[in-house]
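Here the complex is missing a single protein chain, while all its other protein chains stay put.
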Amino acid sequence: MAENKIGSMSENMAENKTENSTGNMTDKMSEIKPYEHKVQYYETDQMGIVHHSNYIRWFEEARTYVLEEIGFGYREMEECGVMSPVLEANAEYKTMTHYSDRVLIDTKVVAYNGIRLQLAYTVRDKETGEVRCTGYTRHCFLTPEGRPLSLKRSYPEIHRIFEGLMEISDKL
Amino acid sequence: MAENKIGSMSENMAENKTENSTGNMTDKMSEIKPYEHKVQYYETDQMGIVHHSNYIRWFEEARTYVLEEIGFGYREMEECGVMSPVLEANAEYKTMTHYSDRVLIDTKVVAYNGIRLQLAYTVRDKETGEVRCTGYTRHCFLTPEGRPLSLKRSYPEIHRIFEGLMEISDKL
Amino acid sequence: MAENKIGSMSENMAENKTENSTGNMTDKMSEIKPYEHKVQYYETDQMGIVHHSNYIRWFEEARTYVLEEIGFGYREMEECGVMSPVLEANAEYKTMTHYSDRVLIDTKVVAYNGIRLQLAYTVRDKETGEVRCTGYTRHCFLTPEGRPLSLKRSYPEIHRIFEGLMEISDKL
Partner (left out) sequence: MAENKIGSMSENMAENKTENSTGNMTDKMSEIKPYEHKVQYYETDQMGIVHHSNYIRWFEEARTYVLEEIGFGYREMEECGVMSPVLEANAEYKTMTHYSDRVLIDTKVVAYNGIRLQLAYTVRDKETGEVRCTGYTRHCFLTPEGRPLSLKRSYPEIHRIFEGLMEISDKL
């Protein structure tokens, strides 16, 4: 069943393909706009700024947005029987974000080896471009039973996409 | 399997039983202390008070605490194949709660008919006893597949407990 | 200072004005699109659906969006020295919302008397239009010191806007 799923996902991704997936993904990736988040009142704390824990949630918003844009969202992933828990999360807070601010978040693949994936994030104020926060998350891939899963071996199609994304990030 | 689970849960609850479960539950319920919650910094908003959405979460904390105290926590419930989604949640905010305050939450069964359950909550400041918030939640029971489930028919043991709890709440 | 603020806010709102604010607001209100929210992974719980407490937060998202659209956002409100705490929040959960769903939220002024305000919300699935949740919130207006504030007396300009909104909601 998972195989069938992967099948339809591949077709899904194939829509944007011509010769090679990397080339296509480069185009696809360069088209992806930064993720936009509008700060909500419930995200503030009594210091009058966004509570620091929310940036970790914004990283997830940006991450899932990018994965969906390339046709491999969390929903598709989980339907294929691929879980991708967070191994590490890091955020460096540079300047403060306030209620009703709009921020833009850039996401980059900074490391990928077929088993693990590292993404980096930059949160900027939409209006001024000032950096609010930078950070990264590290991920592995698991079966629903919690066993480690090598994307390279089990899902070579998806593996090539992440490889492509890393190459693109290198070029950016 | 679920049946076995129920079996062990019944035994679990039987530990406190003598002649009838209602009588026993009265004792058990009267022993249950109000649930205590300490206000965390991340629960405040820029108004300098607890964000109103958190009270809905505190109701859940109090609810799961009481269910665990009577031996039928959410974990046991879900292991038995009983889901209990929230049908309605209501909170009336009386006075403000601030960071590092301690609140006590009383939970009462106010309605139960074998299919649906209504619980009422009172949140009080631990120090002054002043009422901070009152509210209620309504619940039904579902199978993991999402089909309605009559506790009365499928789990008569659990049904009698909730009946007992309602009778006790009436007496309080 | 607050007075000056109100001054500039009035001008701000005046941009969209012609003869009377109610007429203008009718136009303005009918132009306001429903608020759109995309369900995030961190909003789900282990039942595999959106945790019920988040709808209360979505109501806030929709409420602040509408207030900003009419030129009287929470930021402007607080800068004017008007606090608007929530007196009551209610949500009735009709059907379940899942990760990555998009929902549209309609907000209506259902009661306003110069001192208190009640808003009603309808959360619908963006794709199917199916109602996910309905609810309401009640609000009062306070000075930063926490004293009750009659918008009708202190800020007649804003008062007329809310009156206008209620009239419009009546017509919808």
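Per-chain residue numbering starts at 1, and chain names A, B and C are given in the order in which the chains are listed.
Just so it is clear, a residue touches a chain if its C-beta (ideal position, glycine included) is under 8 Å from a C-beta of that chain, and two chains touch if they have at least 3 such contacts.
For clarity, every value in this text was computed on a predicted model and none was experimentally measured.
Only one residue from A:Val39, A:Met83 or A:Leu165 touches the chain missing from this view: A:Met83. Where chain A meets the chain that is not shown, the touching residues are 47, 49, 52-54, 56-57, 60, 78, 83, 85-93, 96.
Touching residues on chain B toward the chain that is not drawn are 40-42, 57, 60-61, 64, 68, 73-75, 99-100. Where chain C meets the omitted chain, the residues involved are 41-42, 44-49, 51, 53, 99.
The criterion applied here is as follows: only the chains that are shown with their structure count from here on.
The set of chain C residues touching two or more other chains comprises 57, 60.
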